[in-house]
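Here the complex is missing one protein chain, while the rest keep their positions.
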Amino acid sequence: MKRKLPRTVEQFMAYACAMEVEATERYAELAEQMDTHHNREVAELFAKLARIEGKHRDQIMRQMGWTTPPATSSFRWETPEGPETTDYGDLHYLMTPYHALKLAQHNERRAAEFFEHFAAAKLPAAVRESAAEMAADEREHVRLIEEWLAKLPEPEPGWDEDPDPPAGAD
Amino acid sequence: MSPYNSAAMQETERPGVGTRPRHSSVSIALVGSGGAGVMTAGNMLLEAAAHAGYYALMTRSSGPQIRGGEAAAMIRISCVPIDCMDDHFHILAAVDWDNVHRFGAEIPLGPDSLIVGDPDQGEPHEVFTRSGAAQAKVPLKKMAKAIPEGRPNMLLLGFAATLVGLPDDSVSRAVEKSLSKRPAALAPSLAAVAAGREAAAAVERKYMLAAAPPGRVASRWLLTGNEAAGYGAIKGGVRFVAAYPITPATELLEWMSPALAEVGGTLVQAEDELASINMAIGGSYGGVPSLTATSGPGLALMVESLGLAVASETPVVVIDVMRVGPSTGIPTKSEQGDLNIALYGLHGDAPHLVLAPNSVADCLRTTQWAVQLAESLQAPAIVLSDQFFGQTRAVIDEPVELGIGTGPARLIAEANAPDFKRYAATPSGVSPMAIPGTAGVTYTADGLEHGERGTPSSQGTDHLAQLDKRRAKLELADYGVHWADVEGEGDLAILTFGSCTGIVREGLARARVDGVRTRLVSMRLLSPAQPARLAAALAGVKRILVIEQNHTGQFFRHLRAEYDLPGTMTSLHRPGAMQFNPGDIHRHLIEWSRA
Partner (left out) sequence: MTEALTHTDFKSDIKPVWCPGCGDFGVVNALTKALAKMELRPENVAVVSGIGCSSRIPAYTTCYGFHGVHGRALAAGTGLKIARPDLTVIVTGGDGDGYSIGGNHFLHACRRNVDMTYIVMDNRVYGMTKGQASPTTEPDWDSKLSPDGTGLREFHPMVIALSAGANFIARAFTGDPNGLADVIVQAVRHPGFSFIEVLSPCVTFRPEQRDWKKIVKPDAVKPTSDIARAARRMLRDTGFDLGVLYAGTRSPYSPRGPRAQRDVRELEARFAL
């Protein structure tokens, strides 16, 4: 199902909001997963990212005067999920904060590209302007993530080695 | 006067009829092969007896062929209610003798018996003649040929009916009813019956039944134990059955299928026993009392899932119509050999209910009770019926209401109950069950060990708490009066269960005439154990005899393991396909009481 291109700022911001909502939820869920697997560092990092995305979501809602996020059931991303949503499959229980931030970097870049695509599309000027603003915001987020990333060492070889064999349950 | 008399002649005579003795119980075997129709004739004889006001039982035996094999119909007609076959048969009437000697052990004869055979079909086998029975030669085939579309089995029916004194009209009625769907066969059949009667009139030796017992024929029922159990299940509330055919349980399921449809229930045929038990558990999880029926091999497949019912606290009833084991055993013969698997077959510590009806009529009550118990205690119940009950057709008095519930017995969680915990500890051990469709109390039932909310847990403390809960709810329940039949007095006692009960009762009655006094405890509730009740029933007893039909004395060992019983205990057991009869019990009791 193809998405409908947003014709108004309101419609466009609904997309943007949906993206943030999905990203927020996903980071929060990933934080829980990492917490269950005792990877506290990454759990905290995902939780922080969830808070950050939550702020972006709230910012959009404040800007638009929304009290609840608009319904997004009719939206369809062209990618399986929203541009800012981390793929469940990209996790590893031993991943380091570096890996997590690389995923965040990827997300923010995709978000920026998403908005830049709209900014350049044949859409009403107001929509293109909003898109350009959002794109700029996302580029700023990319920069911040990269600053953060720069402070972290690259993962050493063997980061994913676990001396213990897998445990069985059922 | 004792309801049971010895198999020999009754002493009193009917005034004005001369000195021909009257029998309060007569046993007849009809045999034949290759489509002779002995089962049909046997059923008609049974129904004729019923219409004449008598109690009766009919059992069957046959060769392995699906059709055309050798067959025997065994009927016992009695002036008093009966729950077992007699020691021997008065009449053995054969359409032919082909391979019929395989029934030798099942059709014991005595010097007072009569063998009726067609001289053109050869001589009866030595296994029958060595009894010293008299013989009557009746050219059945020739006589049948003389009647257009006449059949030898109908001749035998008339013959046998006359030998025992069943009135004409009850025989005709039985024939008419049986042939109501084939009216063309009616006239020839009745003609053949009449010819048989005429031929029997000339026979010296007769076994005239004493007067039919009082009571309205209309208040009697004719049914098999399988049908009684099926009805009992529906009475108890079952409305969903999953079925996989297996001898000798298939007829139970087949009876239930249209019956359920009449009362708003459903039966579905499953692909195997693993499916049927799980379908029943699924239906029960949905709030509908559910059941399946099987035999030993099927029960063996089901035990893992019975453990699921225990662990998830889901009610379900499995009727095991026991047959000879182990493995595929003898599907057409009875044995009480599944006690071990019923009691102990589940892995882990998995308390559950095991019950055993002790007569054809009792199949109704005990199954109904099992459903109510399973529902109220949220546990699986295994009902140990057997092939003897399941496939025996019996004329019984209409069962009396015994105050066993018929309505919903489950403790149900209310919608939106605050802080609902499916497996919460309660004083009774029974915690309310949320039924799908109820808001605010959703939960996941789990076979994994769990905490109070049902979340899987590997903690020892949760395991202990749930084990205690599941045991307590069964142990704390009040099982009322149905747990056993307790009869008699004295310091000797017999413990038994299931189909041995009728045989033991009759043997005991005969022994009483010889001055032997014993108590009888026939246990209906086999699990959970009832130590206090059994101790009370056996207070003062010095010697106990445990009687059962299996090779290793399963009930005896179970009693030894679970109970501290007074005095000394001995075991009398015999495997399936070797039925005890009342005479065996009688003789054993005389010996045992004097030892």
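Labels for the chains are A and B, by order of writing; each one numbers its residues from 1.
Following the convention adopted for this analysis, a residue touches a chain if its C-beta (ideal position, glycine included) is under 8 Å from a C-beta of that chain, and two chains touch if they have at least 3 such contacts.
What you are looking at is a predicted structure, and each value in this text was computed from that prediction instead of being measured.
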item: Listed residues B:P436, B:G480, B:G540 or B:G567, member touching the removed chain; value: B:P436
item: Contact with the hidden chain (one of B:A29, B:L140, B:A210 or B:L308); value: B:L308
item: Residue of B:D96, B:E227 or B:D584 touching the missing chain in the full complex; value: B:E227
item: From B:G68, B:G122 or B:G286, residue that would touch the chain that is not displayed; value: B:G286
item: In chain B, positions touching the absent partner; value: 47, 50-51, 217-218, 220-223, 227, 231, 234-235, 239-240, 242, 258-259, 261-264, 266, 268, 270-272, 274-288, 290, 304-305, 307-308, 312, 395, 398, 406, 434, 436-448, 454-456
item: Footprint left on chain A by the chain that the document does not show; value: 1, 25, 29-30, 32-37, 39, 73, 76-77, 80-81, 87-93, 95, 165-170
